[in-house]
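Here the complex is missing a single protein chain, while all its other protein chains stay put.
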Amino acid sequence: MDVEQEREREQRLTTDQRRAERAAAVAFTVAILAGIGLFVVYFAGGQTQIEGVLFCLVLGGLGVGVALWANRLLGAHEAVEERHELTSGVAGREAFGHALAEEVGPTLARRSLLVKLLAAAGGALGLALLLPVLSLGPAPGRTLKETPWRRGIRVVDETGRLVTLNSVPEDGFITVFPEGHQGSADAQALLIRVPAGSLELPPERLEAVPEGTHVAYSKICTHAGCPVGLYRATTRSLLCPCHQSQFDVLDGARPFFGPAARRLPQLPLGVDDQGALIALGDFYEPVGPAFWDRGRK
Amino acid sequence: MTTMIERSLKYVDERLGTASFARRALRKVFPDHWSFLLGEIALFCLVVLVFTGTFLTFFYNPSVREVVYDGPYRPLQGQHVSAAFDSVLRLSFEVRAGLLMRQVHHWAALVFVAAIVIHLCRIFFTGAFRRPREVNWLIGMALLFLALGEGFTGYSLPDDLLSGIGLRIFYSVTLSIPVIGTWVTYLLFGGEFPAGDIISRLFVFHVMLLPALLIGLVVVHIFVLVLQKHTQFPGRGRTERNVVGKRLWPQQTFKSVALLLFTTAVLALLGGLAQINPVWQYGQFRPFDVTSPAQPDWYIGFLDGALRLGPPWDLTLFGFTISEVFWPAVLFPGIAFGILTLWPWIERRFFTKDYAEHHLLDRPRDAPARTATGMAGLMVFFIMFLEGGNDILGVLLNVSVEAITRALQWALFIAPVVTWLVTFWVCRSLQRSHAHPARISAGLRLRRTTAGGYETAPLDPTGNPE
Partner (left out) sequence: MRRTAILLGGIALLALLLTPAAGTATQQQPGSSPALFTRGRELYQQACASCHGPDPAGQSVYGTVPSLKDVGGAAAVNWALRTGRMPWKDTVGPVIERGQPRFGGEDIRALTVYIGRSVGDAQIPNVQTSPALVTRGRELYGQACSACHGMNGAGAALGGANIAPSLQNVSPQDVAEAIKIGPGEMPVGGGLPDYDFHSAQSTQEVNAIASYVESLKTRPYNRGGAPIGGKGPVPEGFVAWVIGLGVLVLAARWIGGRS
């Protein structure tokens, strides 16, 4: 480039730089004003949206100014740096090896029994240190296979009101618990009233459905444990909102769509002499998702 | 003023010898490409998370003890809620700037993981994980998992209905692990769900254990980067034996500070204007309540989608059961993340046989098989994410959830193959034409021929006519 073009280029740079400087100055000023605004808003009581916008202006104003400075006001020249060798090389590693083995090496060779016992003792210590971890929780025992439902326990709703044959309108449903265990996570069950004669259960299961209309299933999805709270009255199916498993209420809560593999366990029901619904025992299977020893007694 | 600064520098240098070290450090050269800033976005999100998180810790109470809510949110007045939930509501409605800090914290968490993912993609698609940077790749993968853990434990702390449902699912997933599942789960939770200890334990993980690991590994990650020097794209004057770019002072420092400010600005704006995780609307977690739609935060969404896509196959042998949850929620992420974590070794052992040191990056097109595999992998995850929101998608598109699920089950097998083939073809064709993938016309130059006409001249990799 000749001298004229050089001078023009320098002038252009300076104009660009001046423009950038002005813009950065405006940006910093916006930041200052927004900062003052924050003080005002905060002491006036605060408001989440305004505070967010003002913080954005403070930070963004600073950011724009600094970015302009970096892009336009600093030099754009590139620098070159040589990479150094990362490795220490063979010599370096040998020296390290020597340093390590210097006085320990002979001991290791002579006292191999000592070394073996050291290793064993270290192992024993390591295992012993893990013991407090076992205090973090109890053994599962039978808790995953049992719920508070027992033969004769009365059925109540969430508030503790006794549930009778009239508590649910036809094509309605409610959530129920054993009396004394309202809100129990593993005992939660759905009581659904279906039209008479519509259930397709094997006879021994149908006996546990009062009037052939009031059927109860566990509310805990057998897939991943979410409460299956959506009852679809026209199709008489239950839908779990977590992963969209769907269960056919008339066919023993058989899953007909979605990732669930097993039916919702049925709760056997009867009616006591006062007309209250009672359980005839615990659920027929362990409730909820599967686990390793679910099928073992 | 200047003499004061000079005197302070002298004071520190006489005791710590900082001056020459600082001079060398300030002169360090960093290659200057915008995609090298993606990791910094993640780092700055972490900074925001630590600062806002510390503020939140002063107000949060990790206890499930029941209290009666008496704050300004009318629909819950007089209700029994846990102290944890109550503290979050108090912070949101009764502490000045409390809701802003909470929302900035949550938005920062979402953007943090997104930035890690996009940074991971940059590393993957440019082959920056090759020797000698495999260690940093492993550290980066660990950081990704720690970030996922931090996010999950974090949004479960308010003890609200939505996150509680997620905790129940997590409980079921750990239960499904063969042989040891029930023991591990009971140790983790302190008993049968919903054991009261879980919230306070999540708090310990979220505030102490995971941040310690996270910050420690970030420091190591950056240290290794500085030690090995940053990689660079091939170009004029760039070789395997040098680094060409801008010096730490002043260019890189100004750029990084600007990016830090922009990151915090965007997060502040989102935190103020976009409501996130309104736990008061969900209410206190109760194990027999549920709400729809029910999804986890986005970065866990692929697991949710995997669970929705999963086939209803449980396996029972001699009374021992492997739950249907095991395959999508334990086996699939184990294998997928296992492959991803071990990718540097898988690639060079089975595909490239390239054991050399690399400091120059590949453009994605220069490694078509790797790029195609990466895109196919992303497609698998993308399909999982889509399925995770299948009920919301269904309402949006006026399609049933069953149809979406069926379509995505097929897509899970077909789409990655198609993606692989298409990406491979695109890479090859870009290699041939030397075109820039987004600026087709800029890849070619016109050249006068000796006969007097014009011809197009292809460019070499540095962007100059051959």
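Order of writing sets the chain letters: A and B. Residues in each chain are counted from 1.
Following the convention adopted for this analysis, a contact is a pair of C-beta atoms (placed from the backbone, for glycine too) under 8 Å apart; a residue touches a chain by one contact, two chains touch by 3 or more.
These figures come from a predicted structure and were not determined experimentally.
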item	value
Of A:Trp149, A:Tyr231 or A:Trp292, the one touching the omitted chain in the full complex	A:Tyr231
Touch criterion as defined above, residue of B:Lys255, B:Arg308 or B:Arg370 at the omitted chain	B:Lys255
Options B:Asp197, B:Asp366 or B:Glu402, residue touching the unrepresented chain	B:Glu402
Residue, one of A:Leu144, A:Val163, A:Ala187 or A:Ala224, that touches the chain absent here	A:Val163
Sole contact to the chain not displayed, among B:Asn61, B:Ser87, B:Thr263 or B:Ser323	B:Thr263
Where the unshown chain meets subunit A, residue by residue	48-49, 52, 63, 67, 70-71, 157-159, 161, 163, 166-175, 227, 229-235, 237, 239, 241, 244, 246, 257
Residue ranges of subunit B at the interface with the undisplayed chain	31-38, 41, 73-79, 92-93, 99, 103, 107, 110-111, 114-115, 118, 161-162, 232-233, 235, 246, 255, 258-259, 262-263, 266-267, 270, 272-278, 280-283, 286, 289-299, 301, 388-392, 394-395, 398, 400-402
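Simple rule for what comes next: only the chains that are shown with their structure count from here on.
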item	value
For the subunit A and subunit B complex, residues of the former touching the latter	42, 45-46, 48-53, 55-60, 62-64, 66-67, 69-70, 74-75, 78-83, 86, 133-134, 136-140, 143-144, 158, 175, 177, 183, 185-186, 188, 219, 223-230, 241-245, 255, 257-262, 288-296
List of subunit B residues in touch with subunit A within their complex	27-29, 32, 96-97, 99-100, 103-104, 132, 165, 168-169, 171-173, 175-179, 181-183, 185-195, 227-229, 237, 240-247, 250-251, 254-255, 257-262, 264-266, 268-273, 286-294, 304, 307-314, 316, 319-325, 328-329, 357, 359, 390-391, 401-402, 405
